[in-house]
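Let me give you the structure first, and then I'll get to my questions.
Every protein chain but one is kept in place in this view of the complex.
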Amino acid sequence: MAITYLEAIREAQAKLLADDPRVFIYGQDVGNFGGAFKATKGLAKEFPGRVLDSPISEDAQVGLAIGAAIEGMRPIIEMQFADFSTCGLNQIINHAATMFWRTNTKCPITVRLPCGGTAGGGPFHSQSMEALYAHYPGLIVLNPATVEDAYSMLIAAVHIDDPVVFCEHKYLYYHLKADALPTEALPIGKARVARPGRDATIVTYSAMLHEALACAEELAKDGWQIEVVDLRSVKPLDTDTILGSVARTGRLLVVGEAFPWGGVTAEVVARVATEGFSLLDAPPMRLNAKDTPVPYHPNLWGTHRPTARAIIGAMRELLHA
Amino acid sequence: MAITYLEAIREAQAKLLADDPRVFIYGQDVGNFGGAFKATKGLAKEFPGRVLDSPISEDAQVGLAIGAAIEGMRPIIEMQFADFSTCGLNQIINHAATMFWRTNTKCPITVRLPCGGTAGGGPFHSQSMEALYAHYPGLIVLNPATVEDAYSMLIAAVHIDDPVVFCEHKYLYYHLKADALPTEALPIGKARVARPGRDATIVTYSAMLHEALACAEELAKDGWQIEVVDLRSVKPLDTDTILGSVARTGRLLVVGEAFPWGGVTAEVVARVATEGFSLLDAPPMRLNAKDTPVPYHPNLWGTHRPTARAIIGAMRELLHA
Amino acid sequence: MLQTSDVTSVKPQTDGRRERYLAAFRWMLLARVFEEKLASLYRGGKVIGGVFLSKGQEALSAALGVALRKGDIYAPLIRDSAGRFAFGESLLDAARTCIGSRLGPMRGREGNIHRGKPREGYYAMISHLGVMVSTVSGGLVARRFKGVRDVVGATCIGDGGTSTGSFHEGLNMAAVEKLPLVVVVANNQYAYSTPTSQQFACADLVDRAIGYGVRGHKIDGTDPQACFDVVGEAVARARAGEGPQMVVADLLRLVGHGEHDDAHYVNHALKVSPIGRDCLEVARAQITAAAWMNAMQIDSLRDQLQAEVESAFATALREPLPDPNLEDWRALSTEALAEGRA
Partner (left out) sequence: MLQTSDVTSVKPQTDGRRERYLAAFRWMLLARVFEEKLASLYRGGKVIGGVFLSKGQEALSAALGVALRKGDIYAPLIRDSAGRFAFGESLLDAARTCIGSRLGPMRGREGNIHRGKPREGYYAMISHLGVMVSTVSGGLVARRFKGVRDVVGATCIGDGGTSTGSFHEGLNMAAVEKLPLVVVVANNQYAYSTPTSQQFACADLVDRAIGYGVRGHKIDGTDPQACFDVVGEAVARARAGEGPQMVVADLLRLVGHGEHDDAHYVNHALKVSPIGRDCLEVARAQITAAAWMNAMQIDSLRDQLQAEVESAFATALREPLPDPNLEDWRALSTEALAEGRA
């Protein structure tokens, strides 16, 4: 029985609600409706009173979660789209993220952000916001790229005693399927070598993992062995695994779907350059989305975001550098 | 007659109001009171009806500026502290920044952010937020480090047809003095070699420029010639000037006052690593604030942020690498 | 101090009434025909992304569109096809945007409801609900600076949108500045699937007006005549310098949140209650009762509008789609400052 990335997120929440009375879900349309993407489908019925519809008030949604967390609950906040989390960002980065450091009080909230681009999504339903959250101290930012990680990392996220921004990719919701839910998982904070190789390393995360794997597959036809590292969490960032891979291959391409200034690709390249300079046999490379809002029409969107084809282009350059 | 960084900002606004009827200022307590830091002192009286007190509504303040800009005005929004701009961030990054690209309509707003740490400021009155704004397409992010730049870059900012986030550093408000206001200036987007050298390059901006210069001064006593590059604007980022300096020195340290994950230091190191790899004689280095909120007490604050002493420590490492 | 008793009750204006009504009706009908065509194209896979329709809200939407004039500012929301057309949007531009034509005002960069021509006073919404309240206010501040009088700025919002901080900050600010702003709240009983009972706890959203110090107006949004009269009065009061006006109309969204949504969650009792009336049917009845048009004339108007809609979509569908190679991939208007990196 195949299970999708989206179903995995639903199942993780079902398990969390079943196993832990401290867990509840609060978000727009998450109740009887089951959420804009159906990530909470059936949960309101299965767990009466624990899956609550909120008004359209992202700031208050996060504020409510913070208060509940102070009192020992484990709230999950669903943002309808990651893009709307800008309206709750202040509570996330200034309130939740500073709570433990300021007051020695744990603030275990999980904010689920349906993020990333899909065809026809446009500028306000396509954003990847990990760079904003990862910049601020006190947050953990997770970016599952597989069905298994979507499931196990969401469960882990809610168990973590700190605020977690859980970036789930909308493009993967239906596209990605696995045979079964995982029974074990890598710990949070560990990256994973998704495909071993020896000629070059692609470091990436979330939906871009699959573009990178397609690139590696394609280049394998020419005899190239490309190693692909799936970051899984962008904060903390598993520098050791990245450096380990670069030590093996000597060549690095970092791929992200977010905007080009700053962000994950800059942080990864900067860490490798500062901590693993001598491992590099060629200049490292970055591939990001373009420096404009995310376009609505698929004709444009397909060029705005990195695709397997674009990654192949960059990789050929890197392999010959 | 000495003029401070703060006075330069006031003078720039006085000149803008005098020269251009499209300019007005909107912000909390900017009217008769002259602003929390007195950056608009006397302007409400000098320019009746054009310097308006707003309610405590950062989102609406920016929204108002956007509407006025659509209609051809040149609004300046003062945030009382950069830290509170999180409450107006959505309007800045999703509305102002996307306006031209979406609708072909110019959105010339300037948002002034009194940013950076001062003794006793604490977590919510000390932040450097350039990384958040620079990540989003459609914004220009300026960071003047000198009295002259505070003046000329603010005037330039308001003349720019695009939304500008103007990061003025509170620590420099009173600490920094110049003899006179400048009559000419480097164009926006150009970095400046603030001190020439040949042994290593420090790339930095805003208040950290002065810590970097102090470091260079100190190391000069040992015969080291440290080149210091003042970015002036972090978006656009003047990669050419940075690469030019690294080409001369072969060694790079990037210093910022913001949090360590991502941000300006990552972007600069990533650009040099990707575009100027062969220019580097040693691994590049970064120095940021620590990965916690900004502490209140000066004893802690002095360690949280990079200081000349910390920069000297890093530089000695770099010079011997 | 404004008291709830100041809430306007319908005060019909009688001169030119027939003309105004029929003009508005035409936009209502055009919106309905346009949206039906759009829905069928969506079902046929010709529209990418979301399609959000306004069935049941055309009277309210048109009421605002016809009350505004050229030179006013208008920031419509999700369910405002009628108002957009009434304010002067061309059918072709609407079709182009929904189809993604490169020649449309949004050039395929944005789609569906996220369209506008800001420099013509027709502001383009961003998705984040509530933000247009302060933005329109800013446009009005600009007009004030320029000494322009007799201007009105209007924006639309749903019951759900009133819960946003942006709505609150914007309306409060407009009240402080005494701007000629009209905020039209379409209380269509749901925000996506969320019923008003989970959205607010006041007895009536119009009760909020007093807390902002603005005049509140209440309408049965299914009654076109009431919509035209009350929205018209609110716009007139704003124009006359009486400060912000807040209009709250009760009605029901007669379709899903978007065309992907079957709206199974809508309470059946609401559907069969007066609030579930289709304003277009009511308009038809009001028009024929007043003998302003007969059924045949209405049908033939509908046919004519249908032909215009078909022709607009036929044109839009033949137009070139956006081409990544023709894009400059630049978010800044200042070319010299753009980085353009990927």
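Lettered A, B and C in written order, each chain numbered from 1.
By definition in this document, contacts are C-beta pairs under 8 Å (C-beta built on N, C-alpha and C of every residue); 3 or more make two chains touch, one makes a residue touch a chain.
Remember, predicted model here, so these are calculated numbers, not experimental data.
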item	value
Candidates A:Ala65, A:Ala145 or A:Val228 - the one touching the absent chain	A:Ala65
Touch criterion as defined above, residue of C:Ser81, C:Asn112 or C:Ser163 at the omitted chain	C:Ser163
Hidden-chain contact residue, picked from the options B:Phe84, B:Trp101, B:Tyr151 or B:Tyr171	B:Phe84
Residue among B:Leu17, B:Ile202 or B:Leu287 touching the omitted chain	B:Leu287
Chain B, residues in touch with the chain not shown (by the definition above)	28-29, 31-33, 36, 53-57, 59, 81, 83-84, 86-87, 119-125, 260-261, 287-293, 295-300, 302-304, 306
Positions on chain C where the hidden chain makes contact	1-4, 163-169, 172-173, 175-176, 178, 197-205, 207-214, 243
Where the unshown chain meets chain A, residue by residue	21, 24, 50, 54-55, 57-73, 75, 90-91, 94-95, 97-106, 137-138, 140, 160-162, 188-189, 235-237
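Criterion: only the chains that are shown with their structure count from here on.
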item	value
Per-chain CA centroid nearest to the all-protein CA mean	A
Whole-Å gap separating chain A and chain B, where each centre is the average of the chain's CA atoms	30
Separation of chain B from chain C, taking each centre as the mean of its C-alpha atoms, in whole Å	40
Between chain A and chain C, centroid-to-centroid distance (C-alpha), Å	36
Chain A, residues touching no fewer than two other chains	83, 86-87, 123-124, 261, 290-293
Residue numbers of chain C (touch at least two other chains)	106, 109-110, 114, 126, 128, 165-166, 330-331, 338-339
